[in-house]
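Here the complex is missing a single protein chain, while all its other protein chains stay put.
Up next is chain A:
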Amino acid sequence: MNAPLPQDTAATAPLAFTGKARVALNDPRLRANFRRAMDGLMSKRAAQFADADEWRTLRARGAEARARALAKLPDLLERLERRCAENAITVHWAETTGQANAIVLDLLTAAGAKTVIKGKSMVSEEMHLNAHLAAHGITAIESDLGEYIIQLAGEAPSHIVMPCIHKNKAEIAALFAEHIPGQPYTENVDDLTGAARNALRGAFAAADAGISGVNFAVAETGTLVLIENEGNGRLSTTLPPLHIAVTGIEKVLEFLDDVPPLLSLLPRSATGQPITTYVNMISGPRRPGEKDGPQAVHLVLLDNGRSRVYDDPQLRDTLRCIRCAACLNHCPVYTRVGGHSYSFTYPGPIGKILSPQLEGLDCAGDQPHASSLCGACAEVCPVEIPIPDLLVRLRGEAISPTSRAVKGGGSARSLGDRLGRRLSTAILGQPRLYGLISRLAGRIGDRLPSWLPGLNRWTRVRSKPAFARRSLHALARERGYADE
């Protein structure tokens, strides 16, 4: 495994989420930014799926396409590689983010590339690719407006689809005035986007290579499908002489015909648009006679723990995700604390199940607890990922592991937990002892101080419950039930 960046190391500290969430909850500006954005996104999505029958049938088709692709994943990856090769797209395989970074760096070095223009890609965030390239003297400029803004701010994305959603106009205006030469402070959105356009136009024209992610990789035709609204993704994959696409191994679809239903689900779930402005289907570099397009296209397939997740039939459903972020937008936890509280590349409900599986429960084991298990995420998921079930499963794996698919399983089992379990097993296994203790609890329970270990995890944020004077066993016996 490659070494995590400092930012990730901090996240290994226990209570990382709780501590960050507390800070976020006390930040009124951050909460207002998220509240406004998420309320809007929820209502726009609801308007798109007003027809419940259409939603049900379309979603069934989308979930089926993803489940089928995963069921055949190894075969489809080989088929994708073969079809890509026929299209003159070179496929590379990486087990770790370190290997993927090395592959990208090698390709850029071989091409003599010094500057790179990037489309939005969560996998490249997972790889910390920009930092790796910078360490080797290659400048990568983010061209998606949201990514460009947070690159100026030196931050990580706080949302999968809208990376700078945590920032308001005034913050962005200040960033532009500070970083873009000659740019005055203005909160006019058209002026701000115009300034970004001017600042990035030259970068597109001068870039030696373009890097992008992939929304769907079609095995049947060797096609990379990229969807976006701005056109920066098209520019990054069309104008420079070299295009490198990076993607997780799970993003494969079997047939081109699987694209339309998923394409209908993704933007509608994500931003409430019927479709994104651009759907870019790339099936190869420039062919002889063509006047533009890159001279070479490379596809890097990244594993980084995904094949381990794949080993468990239940957890495998995590890999269905099409990164629409509807689960983030509807999560009562995410919408209040924002994406940076999670510390990992993927925030929100999908991150809560994905991060601990990719990074390990020993490192990201607090993530599955950042949930009220309300089920909103599963209700809106366009590919039917049972997120709450997987959250519960991972909470269990942290205490008593059952699957080799979970990295760091059992890491949350402490001496206290073990003793507590042994004690409760002993008490519950002996009816007389149990009866004695429950009678005792009924007598003195209300007099126990709330700071007592065992009680205080509950009483820290809630009032202490009143203990019943008489146990259920006693009440049942009075009513004539036999005590077994």
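What we mean here is this: a contact is a pair of C-beta atoms (placed from the backbone, for glycine too) under 8 Å apart; a residue touches a chain by one contact, two chains touch by 3 or more; residues count from 1.
Quick note on the criterion: contacts and distances are computed from a predicted model.
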Should one name the undisplayed chain from "LUD domain-containing protein", "Acyl-CoA dehydrogenase", "Cellobiose ABC transporter membrane protein" or "Murein hydrolase regulator LrgA" using UniProt, the answer is "LUD domain-containing protein"
Filtering A:E126, A:D303 or A:E359 for touch with the omitted chain leaves A:D303
Out of A:P28, A:G112 or A:G289, the sole contact with the unshown chain comes from A:G289
Touching the hidden chain, out of A:T115, A:T139 or A:T238, is A:T238
Given A:A140, A:I160, A:A196 or A:L390, the correct residue touching the omitted chain is A:A196
Against the hidden chain, chain A presents residues 36-37, 40, 53, 56-58, 60-61, 64, 67-68, 71-74, 77-78, 87, 92-95, 99, 102-103, 143-146, 149, 162-164, 168-169, 172, 189-190, 192-194, 196-197, 200-201, 204-205, 220-223, 229-232, 234-235, 238-239, 249, 255-257, 259-261, 263-264, 271, 274-287, 289-293, 301, 303, 307-308, 310-311, 313, 316
